[in-house]
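Only one protein chain is missing; all other protein chains are in place.
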Amino acid sequence: MADLLILPVLVPLLGGLLATALPVRSALVGTLAALATSLSGLGITLLVWLHGDLGTVLGGWGVPLGIGLSADGLSAALLAMASLVALAISIYAGSYFAGSAQARHFWPLWLLLWSALNGVFLAADLFNLYVMLELLGLSAAALGALTGKREAIAANLRYLLVGLLGSLTYLLGVALLYTAYGTLDIGLLGERLGPTPIAATALALMVSGLALKTALFPLHFWLPPAHANAPAPVSAALSALVVKASFYLILRLWTELFAPIADIGAATLLGLLGAGAVLWGSWRALRAQRLKLLAAYSTVAQIGYLFLFFPLLASLPPGTARDDLFAACVLMALTHGFAKAGFFLAAGLVQRKAGHDRISELGGVAQRMPATTFSIALAGSALVGLPPSGSFIGKWVLMRGAFETGQWWWLPVTVLGTLLAAAYVFRVLSRAFGLEPTPLQFVTNARSEIPALLLAFASVALLGLAAGPVWAILGFGAAPA
Amino acid sequence: MSAQFLYGGAGILLFALGLWSLLVHEALLRKLIAINIAGGGVFHVFIAIAYRGDTAPPDPVPHALVLTGIVVAVSATALVLALHRRLEQAEESAADAEGRSESASASSAAPPPRTPTERTPTERTPTELTPADLTPADLTPETLHPETPHG
Amino acid sequence: MKRDLALLLGILLALLAALLLWALHATLALEPGPRLAELASARLEETGVSNPVTAVLLNYRAYDTLLELAVLLAALLGIWSLGPAPAGYQRSGPALAALVDWIVPLAILAGGYLLWVGGHAPGGAFQAGALLGAAGVILRLSGEPSAGLPGEPAQRWLVVLGAGVFAVVGGGLLASGFGFLTYPPGQAKWLILLIESAATVAIGVTLTAAYVGGRPGSGTAHNGTGQSRTVQR
Partner (left out) sequence: MTLIPWLLVAAWVWPLLLAWPVAGQGGSWRASSATDGAVTAAVPSTAPITVPSKAHWRGFLTILGPLPALLAALLLPVGTRLELPWLFLGTALELDPVGQVYLLFTAMLWLIASVYSAFSLRTAEHAGRFGALFLLAMAGNLWLIVGQDLFSFYAGFAMMGLASYGLVIHDATPSALRAGKVYLVMALLGEVSLFAALVIIAQQTGSTEPSPEDLAQLTALPIALVLLGLGVKAGLVPLHLWLPLAHPAAPVPASAVLSGTMIKVALLGWLRFLPVGTQALPEWGGLLAAGGLLTLFYALPVGLVQADPKAILAYSSVSKMGLLMLVLGLVLMEPALAPVGVAGIALYAASHALAKGGLFLGVGLRKQAALRPALVQPLVLGGLLFLALALVGAPFTSGAVAKYALKPVIEGADWPWVAAAVTVSTVGTTLLMGRLIWVSAGTRTHSAPGYLWPGIAWALLIALVALFPFVLGKATSWTTNSVAVPLGVVLATLVALAAWRNPDWLKPLIGLIPAGDLIVLSRPIGALVKAFGGWLWRPLGRSAARIARFAIDRYERVCNEPPGDVERGLRAWSVAGALWIGILALLVLALLSGEPLVDNGEASDQVGIQADSGRQAEAIANGELPPD
């Protein structure tokens, strides 16, 4: 059963190869492969849900020699989110790129990216993670430059170099760990790792490399241009999924592998950077004149919220309170994945229809696309953290944790970030209240509007109303009272 | 032991020097070479830790990791170079377009005849840039005009 | 301002380097404990190859190698997505052409040798593929616009060959109950050789295509300055 862990990596890889070899049929091959990948990812989630953590070592060599794959609750939760979001993006892309020469380039790269994404979530080997991160970074940069526009190419060139720098730094940390502990397997390393200076140096190298890749303030400089200038499905994938991969790794390293040395001071540093991200990202989003740029800066802010959890996690002993915080952090990451993907997909439709995405001139277009506007409203309310979205619960637990640990100073940051987020979301939404005509149908183009709508809906209703399963799959008994 | 440290230490120095060059120099080719040097430094460290003393055979695992790492670095370098060339083309054609519009506005004379060799790749393949991509959004002041990595 | 920043960066990096040197020194100063080396050589006989590095690359950590082929492919796909290949170089003169005629087959031959020798001595698919790629580069430099590569459909199949055979073998083993990339004893050697051969071709083609630097396609390689030089060798 654990052998099946390879499928979410193998299926999109094979699909990508086939789509490369058959460029004329790439859309068909790609859609089918997307469906199969999504099913395999959800299947693994189901297995973890039913049977608990899964683990296998490829090649039949056992742990120190072979490369391990493992899926625990954290992996499964992110895998499920990626499966659903990426499937929606794939369906949308089928219509977005229809009849365009870009389709044959999009599909193989997109499937390779998806393969790498699943690979990151399932990997149990530090060097394998490096290869996965590089595959992710390369395919993401290539996809981001797909429009061929000058801004897009310049932005993605920078993104590629930043990504390389981040991976190299991470790799140097791996080298130090291998020197000291003689293994690359995360589980085995966890048993051997102690609070030594070498481990501390390695952690700092790995986390700072990954922070560069996950665009933590003030290292976010590459993100807005790269995400705002990519084609809409790619923007959605970059913002919703790709930055989550490196964040996932930071979370895993910080809270599991390096738990013995990840102390409160360093965690507070990460929290401060997160606070900077929340305020600066939200402010820039408020000032943005373009819809996609607004969404990109909002990603910077939302990544910041995730890092606010680190100092709280570091100052709580293992127990229910800490579990709640951890689950809330994951829940916020998942919610942001759904919401931001929905937002970007909808923004792409608006841009297509209007021929531009200047917020001040979007009124009429928003009126003519009710379903898309509604998607933006739903996704926007999830970004603000309005109930019943998942980020509402995330912020609730975050604020409660800040009070419980006496670190009340994260409270004003959260409140101010929420107000700014409401301001930038309503700034977009108020454009939709004109007196321009509306079409008779709610949905005007099902294949591209429905995926966006479903993603936005999931971020608001699915994750918020039923947050219990997130707690359950992470292995935490009950939701917080 | 000391040879091992010498070799690995040299790797770390290469890493730091590569970083410095990457961050300080503006030209993209320099940056690319710099990041390859930094990567080489990391690979040095791996090679150094594979050393098992004069008698024992070296650890094959770091060697294999370095081989993998080199292929990854080659791939990334190739992609960076291709992106860079494409960027230069895009800028050339942008400059061309500017020049053309200027000459057109300066005099009503027909633009100078262009030989086939002068054609830019963008013109060769109109399918590459669809009208949907060339939105007016590019022309707003708000559009990010990110610094190109080499200037 | 810029100079100040460069100075600041220099100081920071010097401190970082000092810290890393200290960390490395502290690590190396320890008793070298048993590492993967012993384990890897202890089980070398089961891997089907006798070169430990090849054993790691294609058996112990074959998964990494598969993904590395995917990385190579992703880079090439990215390059292809940026547009057609630029025109080639000027046709070489007779002396260089003669040299090329002589070197390219030799490189291919040497590649084949490296592939075979990889099973028990330094060598293997990557080295062999690199030589094939070098042959392609030489062809391109000598004025052959397509660098000796076939047309687009065949080229697409060739570049996915390596990762494709690798993944299909892995998936087949998984389907037949052995587990992904778990070679059955006895067949390891031949499966590895199969994968390596496919990978060699794919790497060679991919590197050459990446050097050509753009999407292959009818006529695109012959425009511009290359128009008068479409004569095939």
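Brief remarks follow.
Each chain gets a letter, A, B and C, in the order it is written, and its residues are counted from 1.
In the analysis below, contacts are C-beta pairs under 8 Å (C-beta built on N, C-alpha and C of every residue); 3 or more make two chains touch, one makes a residue touch a chain.
For clarity, every value in this text was computed on a predicted model and none was experimentally measured.
Displayed chains that the missing chain touches over the full complex: A, B, C (touch as defined at the top).
Among A:Ala19, A:Leu74 or A:Ala180, the one in contact with the hidden chain is A:Ala180. The hidden chain makes contact, of the residues A:Val63, A:Ala101, A:Ile450 or A:Leu474, with A:Val63. By the touch definition given at the top, chain A reaches the unshown chain through residues 57, 60-66, 158, 169, 180-183, 188, 190-198, 200-201, 203-205, 207-208, 211-212, 218-219, 221-222, 224-225, 259-266, 268-269, 273, 284, 287-289, 314-318, 353-355, 364-365, 368-370, 374, 381, 386-388, 392-393, 395-396, 399-400, 403-404, 411, 415, 418-419, 422-423, 426, 430, 433-442, 444-445, 464-468, 479-481. Summarising the interface, chain B meets the missing chain with residues 19, 22-24, 26, 31, 140-142, 144-147, 149. In the full complex, chain C touches the hidden chain at residues 2, 5-6, 8-9, 12-13, 15-16, 19, 26-27, 30-31, 33-34, 38-39, 43.
Note that in this section only the chains that are shown with their structure count from here on.
Taken together, the touching pairs cover every possible pairing of the chains.
If each chain is reduced to the centroid of its CA atoms, chain A and chain B end up 26 Å from each other.
Separating the centre of chain B from that of chain C, both taken as means of CA atoms, is a distance of 19 Å. Across the assembly, chain B contributes residues 15, 19, 45, 49, 61, 65, 68, 72, 75-76, 79, 83, 86, 122, 128 that each touch 2 or more other chains. Residues of chain A in contact with at least two other chains: 102, 127, 131, 134, 138, 141-142, 145, 148, 153, 172, 176, 179.
Chain A makes touch with chain C in their complex at residues 3, 6, 10, 13-14, 16-18, 20-23, 56, 58-61, 64-67, 102, 105, 108-109, 112, 115-116, 119, 127-128, 131-132, 134-135, 138-139, 141-142, 145-146, 148, 153, 172, 176, 179-180, 182-183, 197-198, 201-202. Those residues of chain A whose C-beta lies close enough to touch chain B in the complex are 100-102, 127, 130-131, 134, 138, 141-142, 145, 147-151, 153-158, 160-161, 164-165, 168, 171-172, 175-176, 178-179, 184, 224-225, 228-229, 288-290, 293, 351-352, 355-358. Touching chain A in their complex are the following residues of chain B: 15, 19, 22, 28, 31-32, 35, 38-39, 42, 45-46, 49, 61-62, 65, 68-69, 72, 75-76, 79-80, 83-84, 86-87, 90-91, 94, 122, 127-130, 132-138, 140, 142-149.
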